[in-house]
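Step one of this worksheet: look at the structure below.
Here the complex is missing a single protein chain, while all its other protein chains stay put.
Labels run A, B and C following the written order; every chain starts at residue 1.
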Amino acid sequence: MSMSFFALMTTIISLKAQTRNEGPWWPNKLWGAIDQAGGSNWITPEKIVKALSLVKTGKVFELGHQYERGMPMSGQRSYNIFIPSFPTHGPTGNDKVVFNDEYVTGEIGQVGTQFDGPGHVGKQITMADGTTANVFYNGVNEDEMRNPYGLQKLGVENVKPIITRGILIDLAAYKGVNTIPENYEITLADIRNAFAKQGMKESDIEPGDALLFNLGWWRIWPDKKIVQARTPYPGKEVIDWIISIKPSMVGSDAILDTGPEYLLHKEAILKNGIFNLEFMNFESMVSEKQQYKFLFLFTPLRLKGATGSPGRPLAIY
Amino acid sequence: MSMSFFALMTTIISLKAQTRNEGPWWPNKLWGAIDQAGGSNWITPEKIVKALSLVKTGKVFELGHQYERGMPMSGQRSYNIFIPSFPTHGPTGNDKVVFNDEYVTGEIGQVGTQFDGPGHVGKQITMADGTTANVFYNGVNEDEMRNPYGLQKLGVENVKPIITRGILIDLAAYKGVNTIPENYEITLADIRNAFAKQGMKESDIEPGDALLFNLGWWRIWPDKKIVQARTPYPGKEVIDWIISIKPSMVGSDAILDTGPEYLLHKEAILKNGIFNLEFMNFESMVSEKQQYKFLFLFTPLRLKGATGSPGRPLAIY
Amino acid sequence: MSMSFFALMTTIISLKAQTRNEGPWWPNKLWGAIDQAGGSNWITPEKIVKALSLVKTGKVFELGHQYERGMPMSGQRSYNIFIPSFPTHGPTGNDKVVFNDEYVTGEIGQVGTQFDGPGHVGKQITMADGTTANVFYNGVNEDEMRNPYGLQKLGVENVKPIITRGILIDLAAYKGVNTIPENYEITLADIRNAFAKQGMKESDIEPGDALLFNLGWWRIWPDKKIVQARTPYPGKEVIDWIISIKPSMVGSDAILDTGPEYLLHKEAILKNGIFNLEFMNFESMVSEKQQYKFLFLFTPLRLKGATGSPGRPLAIY
Partner (left out) sequence: MSMSFFALMTTIISLKAQTRNEGPWWPNKLWGAIDQAGGSNWITPEKIVKALSLVKTGKVFELGHQYERGMPMSGQRSYNIFIPSFPTHGPTGNDKVVFNDEYVTGEIGQVGTQFDGPGHVGKQITMADGTTANVFYNGVNEDEMRNPYGLQKLGVENVKPIITRGILIDLAAYKGVNTIPENYEITLADIRNAFAKQGMKESDIEPGDALLFNLGWWRIWPDKKIVQARTPYPGKEVIDWIISIKPSMVGSDAILDTGPEYLLHKEAILKNGIFNLEFMNFESMVSEKQQYKFLFLFTPLRLKGATGSPGRPLAIY
């Protein structure tokens, strides 16, 4: 039989499946039909206890950038901060106390070190009834989510605090470069070789770990090239591997995805709820005697109805 | 000698002292002349290791509110969130991927569950040279800080991640009420009695712990009364005690301060760098078999030049 | 024949008509298929010359409110203004020059005295091909307009400056009240009687005039009731009359529309491009010896892709 017959059959099957209740990536096989928390569900009390046990010295490493005016941003996103007057309030009382506020405007969950939550990425598909719909994680569609003042479903407030084992995969070190070049497709062999160089085995990774990839692009920051270049990206094989590993989330010092097809966004975030922390900063780690397994902390802000979150990722070991 | 003589002497002494280099609350006795991190300096690797050791089960408690439109805010502060179009981007590529962003405007570090950082509160004083200046933590003055686009010194990015022992002082439980009434001045006796009821001794507290006060006002949230009423506040005696205890920070489910003199803001934050987390939420804790000592996590966002930070405070035990 | 047969026929007819090229309200009969300026097209050089000729004394009347924090706004709209630091810039140069900026956030074309432009109101309809579409003035649909960063078609920048004859219809004066009560449906008889009281004839109105209705609700401003109450509204008969009169625009001191069906928005703005200036202020006029025909000026800001505009409407006579 010809390929086109298979293609046709696939289309028919997928059309049959694409109702609100059932579709190619929903209900989520791991977390069930009403889940909005994705990979963060791996963060159980037991997982936390295990992650904390990795800490020996208590040394803290900052794995994010500061948020500041002028940092690199994609497209037309923006970030502004103001001090309204100075001082903003006062002097007040006998003791002439004064206060300052800041006023911030911006795509706060989608600038700087940013965590893509469950409402960030979707796909326009044709449903079984012939209608076209934008469908997101776990089959949630536009009609359930759309609101001018914050998503009504799949807001980032649904994601649980990430307190887990962080696994650093230092691809730049394996490649022996400061910064992996543009347009580089990361292979599964690269990952396996990096593990070998790090004295680790693939089987050291456990479900719910956070997989963090050092591409050396934190060295570029805050050069705008980091949001304009085609930064290194995992190929399909690597993304399938990531999904098979069942991490709570992934992260890197770039976006871990590029190109027209947004493989990682589509396969990991959208279809599997494996959320992605972009534009991390590994400077503090790589300047030390390196550890590759550590306590990883990232607590997304509970901004109701937001698509992502800023934050302050930390490694402790 | 009369009191007025002492008062005069004090004035003379303080006038003498009030130069950039030396004044009534600077250089900071604990952390030195150039410090901008205050009580967060207590969070050493050793302290972290000790705090982590409190975790037995790994159960996580959310100690903050979600950030949302319409939440109570002081004065003219505001918080807005938008989804620009829906989807914001796409469909793009063969697979018709779509993306959403959120756009947020607001006094982001001074609304909702909010952490007052080192640049939030100051005092207008007369310097030795006769000039008037707004002076902040560690003697930093307006000229060093003032910038329309974010504080140049004492921004909240200077505060280290708070990973420490949390000590809950459940004043509402001690008083046997859901919510401590308005206008109530918290006494040192209240605190000691609360410890006794909790089976704790004052000496259980160690430098660098986070002192968290349950006033029962999280039950009011999101009623605007919580920002309009004179919520329970510690008197001078309690504030002196707090300072003597040397916590990394304090927190409560209200502001732990009110009235024209802003005692806590002035004595704890401004003069001692003991920062204050306001409008916490103890709902998840008090609905469980209570613990009073636990791992406490709060990672202020590194918003460069901001006066405060939103966040997601957690207890784990 | 039964009603349902007629209903069916109507549906069939309207379905036939509803393509991009032809539908119930497009192409616009007065201005043609590609028009985006609606009633402002009446403002020709000749019309301007005629309008200017009404000016005898040169006295100016402000017909709008100031824009300020706390003014009444519908729903979740907001308006904030800040002075970033003070001064925002400087001192700079030998002469120590300083500068202030303001930073404004808000639904700037949909708060306060506001002009609803061509992209503000649409209707969800079923097209001939069975698809559902949001269609706006002159048949422009969502696909042509939608962009997160400003409308791609029907932005308010397409509206020409309104320099025309203003016709005041003082309904409050006719009714002998300060403020016409809530829930009042304005009738055509009211309008004719008001004209009679004003010593005017309906035939005094010419195409392209701006029809301004005094309902006495400017007296309520800035009470929030003005955006919460069902302010006086024209019934179908009046709206049909307005459309037949061919004004460049309408205006009033409320919204001139309320209730679930938004008759004026739908019939005048959406279908006929007769734009609507809401929340005007007639205080300066009614405190003078009244004129009812005058030079009317309103220059919508050319905010590219905006749905409306703030402004400073003026009467001169």
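Please note the rule applied: a residue touches a chain if its C-beta (ideal position, glycine included) is under 8 Å from a C-beta of that chain, and two chains touch if they have at least 3 such contacts.
Since the structure is predicted, the reported quantities are computational estimates derived from the model, not experimental observations.
The chain not shown here is touched by just one of C:Thr105, C:Thr179, C:Asn193 or C:Gln290, and that residue is C:Thr105.
From the options C:Glu68, C:Glu182, C:Glu202 or C:Asp223, the residue with contact to the chain not on display is C:Glu68.
If you put the hidden chain back, the residue from C:Asp129, C:Glu142, C:Glu182 or C:Asp223 that touches it is C:Glu142.
Across the interface with the omitted chain, chain C contributes residues 43-49, 52, 55-60, 62, 64-69, 75, 77, 80-83, 86-87, 89-110, 119-125, 134, 142, 145-151, 157, 160-161, 163, 260-262, 265-266, 270, 297, 299-308, 310-312, 314, 316. Within the complete assembly, residues 76, 80, 82-86, 103, 105, 148-149 of chain B touch the chain that is not shown. Counting over the whole complex, chain A has residues 69, 76, 78, 80, 84-85, 88-89, 101, 105, 146-149 touching the chain that is not drawn.
Simple rule for what comes next: only the chains that are shown with their structure count from here on.
Think of each touching pair as a link: the shortest run of links from chain A to chain C has 1 of them.
Of all residue numbers used where chain A meets chain B, over half belong to both copies. The two sides are thus made of the same residues. In this assembly, the C-alpha centroid of chain A lies 45 Å from the C-alpha centroid of chain C. Per-chain CA centroids place chain B at a distance of 48 Å from chain C.
Distance from the chain A centre to the chain B centre is 29 Å, each centre being the mean of its Cα atoms.
Residue numbers of chain C whose C-beta contacts span two or more other chains: 76, 80, 84-85, 105, 149.
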